[in-house]
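Here is the structure we will look at.
A single protein chain has been omitted; all remaining protein chains appear in their positions.
Each chain carries a letter (A, B and C) given by its place in the written order, and its residues are counted from 1.
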Amino acid sequence: MKVYMDHAATTPVDSRVVEAMEPYFSDKYGNPSSLYTAGLEAREAVEDARGRVARLLNGAPEGIIFTSGGTESNNLALKGVAFANRKKGRHIITTKIEHHAVLEPCEWLAKQGFEITYLPVDEHGLVKPESLEEALRDDTILVSIMHANNEIGTIEPIEELAGIVKDHGAYFHTDAVQTYGKIPVDVQKMNVDLLSLSSHKIYGPKGVGALYVRRGVRMDPLLHGGGHEFRKRSGTENVPGIVGLGKAAEIAEKEMDRDAKKLTRLRDRLIKGALAIENSRLNGHPEKRLPNNANFVFLFVEGESLILELDFYGIAANTGSACSSKTLEPSHVLSAIGLKPEETHGSLRLTLGRQNTKEEVDYVLEVLPKVVGRLRQISPFKTDFVMEE
Amino acid sequence: MKVYMDHAATTPVDSRVVEAMEPYFSDKYGNPSSLYTAGLEAREAVEDARGRVARLLNGAPEGIIFTSGGTESNNLALKGVAFANRKKGRHIITTKIEHHAVLEPCEWLAKQGFEITYLPVDEHGLVKPESLEEALRDDTILVSIMHANNEIGTIEPIEELAGIVKDHGAYFHTDAVQTYGKIPVDVQKMNVDLLSLSSHKIYGPKGVGALYVRRGVRMDPLLHGGGHEFRKRSGTENVPGIVGLGKAAEIAEKEMDRDAKKLTRLRDRLIKGALAIENSRLNGHPEKRLPNNANFVFLFVEGESLILELDFYGIAANTGSACSSKTLEPSHVLSAIGLKPEETHGSLRLTLGRQNTKEEVDYVLEVLPKVVGRLRQISPFKTDFVMEE
Amino acid sequence: MYSKTLIDHFRNPRNMGRMENPDAVGKGGNPVCGDVMYIYLKIKDNRIEDIKFETFGCAAAIGTTSMITEMAKGKTLEEAMKITKKDVENAVGGLPPIKRHCSNLSADVLRKAIEKYLAEQKAKSGKKKGK
Partner (left out) sequence: MYSKTLIDHFRNPRNMGRMENPDAVGKGGNPVCGDVMYIYLKIKDNRIEDIKFETFGCAAAIGTTSMITEMAKGKTLEEAMKITKKDVENAVGGLPPIKRHCSNLSADVLRKAIEKYLAEQKAKSGKKKGK
């Protein structure tokens, strides 16, 4: 059995999305900046997609800046606002559990003379509003807090957090890469000025995303050039990609509620079953979590081994283990919620998607104890991490 | 008859490229960073494409950084080198005829405290080596000169220009968006440190490109995040796009020479025929020009009108007219080669592609005199631009 | 980008061409900027009896000049002078924002032609009176 349960990493492109994109490769291939018919046709397709993407977050179409993905959207938001507003202030607030695509731009900005405050989170991964209140300063120009965490699935109280910043004069950005298209996202209600989203997390193609920018936000472009995307992001528009994202947004608008209900049921079944394995634990918030996210620790086994072993059974999953990362550092998110390094090694993330079934969940629940059991058999640790001398 | 003659703006995706991309949307959709089979499969596809792209410019595969297109490649080269080397110096040299995707990043860098020298060109669009020699300073960290100009098609003597910079210690970047895949590009022979290319100009998909970076070049990333692309460009890889670019490079490697010969013949036929129209002129170099580029001025008519009128005949073409640009400024390239503003308005660019035929060229040569004639009939200017009082 | 009406006027310009012995000529724009309009008038009994135009410029420039000739033909000078940029824009079914300023000059040019005509008439009759 082949079971893909890594939808937080990427998703298959929906066949309806592929179909929508297809004409724009070799048939309607015009450059949207061109004046002739083929160009106008491409322009229309781009603007149509812009409208759909905007509607799913209740924002103005002119606020949608198409980018190459979530990483670019985050970089544009952070660096764009930082460079354009540095005469006003050089202080930026974010959290310890952001995606690298927020943390790394922040670290780079720190080298350019900006000062970054990283807010802590509680054991479930929630940012405490008081900590934001305390961190805000006169020279704070930007607050960036993710809508939901990609590893542990915790959903942050953005409405409340953005409310605190609202009267302060700093811009509020949220990385909604893991929520847009999965749970309701409403820039008006959430009161955010900038919001990042990515296509390949919602059954759209890789290589395209968007940044929502509220009217009036002062920001520099990150990609300078021909002045595309309302002079905020240059480069010939990725027409098929944008059309694909538009279609993915359209489908999400219609099917999101139904999907979320189904996924929540599957997720809860998965969590209940997996926690029957001894020395296991759920990471993230018990309720305030993405409908499709389950994240566990299985003590005494190591995540990369777990992933490879599951792969032999046809199951695609993820881990926050250090051994599986390019930097050999354990997940900063699991560390931030208080896990010890030796615990983070045993983390397993299963993220469900539209195509997953109850049978697949049951198959995973049948395989998982075997796999964990076998690795524990190989492991010198059975009840504790102490190394006997 | 439908005749697309704007291949410098964008090209249709080759059907072989579409075919190569297709499996990577809904079938082999894994994230190349993932450890399981689907991830490894995607990784393999990306590395395979990297090899092909590298081979067509005679560089090491590790030197290829995949980006979202030519604009990002240029921004990464310029800003990446500028920020990483600014302790060494703050002087950058470029030319007056670069694409906006070089000029605009330069203008932004100027605001960040860098100093930019814009080299002039002669009446054919050629940069004079002496002018580069004169402009080089001790604090020059980067020279960026395009391989061939996108408007007038002039091919710059990169080998010679880069040779001047070689012993100086500044990096040499070339924007090869209009040459890679069309004429031979060899980073060793050309002696360049960085080279930008774009997929959608060579029958690959929009939304993907690459920057070649020679080993040892000091540069900051532009998109910070998960550390993809040798830590030089983060963001989930656009797998189908990258596969498409790889396939386009593979096809170009095989067919480039044959295509160039055919295009040169068609181009020369087109130029000869169009110059039979009175009060017309060829822009760019008579010989050192792209095999597919023809650029004219037809006095007393305006380019946007010309484009729309040609569109009625099914002909897709381009102009450097101010009225057709977002900023209402005439082409900086035509100005740099000495055209007067009133002349730039009458410019017409026809850029040929793989699919164009002799019949299509003859059709354009049949339509063009009619169209120019009609617009001249409407125009108050018939022999000169003088406004009688 | 352009409305059907504008495209129609661009493709089939009304009243196009130079006029022999016009009673008034208006000129506007600048070849450096890429838009130049000439409007020629035949005036009889304070009314525009015939009107012609020549335009160097983009489709918006050509289309709006063609449109104003239709709008002005047969009107009294006073009526014709009341035609605004906005009227022309509305008549062609709207214009892209970027085209509103530089390419939509025909109302100014028409007004200039009429003003010049009226000033000349005044000067003439003044001369007559003065005699």
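To be clear about the criterion, a residue touches a chain if its C-beta (ideal position, glycine included) is under 8 Å from a C-beta of that chain, and two chains touch if they have at least 3 such contacts.
Everything numeric in this text was worked out from a predicted model, so none of it was measured.
Between the chain not shown and the residues A:301, A:336 or A:352, the one that touches is A:301.
Check A:129, A:169, A:341 or A:373 against the missing chain and you find that the one touching it is A:341. Residue B:35 is the one among B:8, B:35 or B:132 that touches the chain missing from this view.
Residue-level contact of chain A with the missing chain is found at 300-302, 304-305, 308-309, 312, 321-324, 326, 328, 330, 340-342, 345, 377-381, 385, 387, 389.
Note that in this section only the chains that are shown with their structure count from here on.
Our note on geometry: chain A versus chain B, Cα centroid distance of 34 Å, whole angstroms.
Residue positions of chain A touching 2 or more other chains: 35. Across the assembly, chain C contributes no residue in contact with two or more other chains.
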